[in-house]
Every structure is written in C-alpha cells, then in structure tokens.
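Of the protein chains in this complex, all but one are displayed in their positions.
Entry: chain A
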Amino acid sequence: MPDPNVPDIGPSPSPDPSRAAGGLRVTVDLNRCQAYAQCCYAAPDHFTLHGAEALHYDPAPTAAARDAIERARVSCPIQAILVEDAGSGHP
C-alpha cells in the first residue's frame, strides 16, 4: 500500500475550507439508510430526520464535532455513514 503520509502530488486543488480548519467530511449512503434515526440521537446537531424518512446531515462538521460524528457513525446499524477525518492523516 502507498504510504499514507506521502502527500498528493500535482497541481494543488482548490482550497477547501473544511480541510483548513481540520474539519470532517461526511456523506450518508441514502440508498441504504433505513431512517432508524440512531445517528440523530447520537449527534442531534448534525443529523436530523425531516418528514418520515428524509435524513438531513451536516456534510462538513468542524473538528469540534469529531466525537459526536464518530458516535453517530458507529451507532448506524447498517454503516451507512461515511466519514473522512482530517485528523486521521488521510489526504
């Protein structure tokens, strides 16, 4: 496997505010989401259900939300929540 600490090379991509702040990137696979709402209990500021089944979520939480987002991620029974953590050393 390539060394995760090797930065990406090539022309630098456009500045990404969430990255600069050490924030996270979140997306939910809404095909698989069953609207069980466990994530909404785990991190109510970042995941909410609208209507019966429309899950709204914050796709760019700040670093301060790391623990809450991680709680939400592991609480999802079908692992539909995908998170990239700037603190993880990923590009």
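The rule we apply is simple: contacts are C-beta pairs under 8 Å (C-beta built on N, C-alpha and C of every residue); 3 or more make two chains touch, one makes a residue touch a chain; residues count from 1.
Everything that follows uses one rule, which is that contacts and distances are computed from a predicted model.
Between the names "FAD-dependent oxidoreductase", "ABC transporter permease", "Transketolase" or "Two component, sigma54 specific, transcriptional regulator, Fis family", the one given in UniProt for the chain missing from this structure view is "FAD-dependent oxidoreductase". Mapped onto chain A, the footprint of the missing chain covers residues 1-4, 6, 8-11, 13-14, 16-19, 24-27, 29-35, 50-54, 56, 58-60, 82-84, 89-91.
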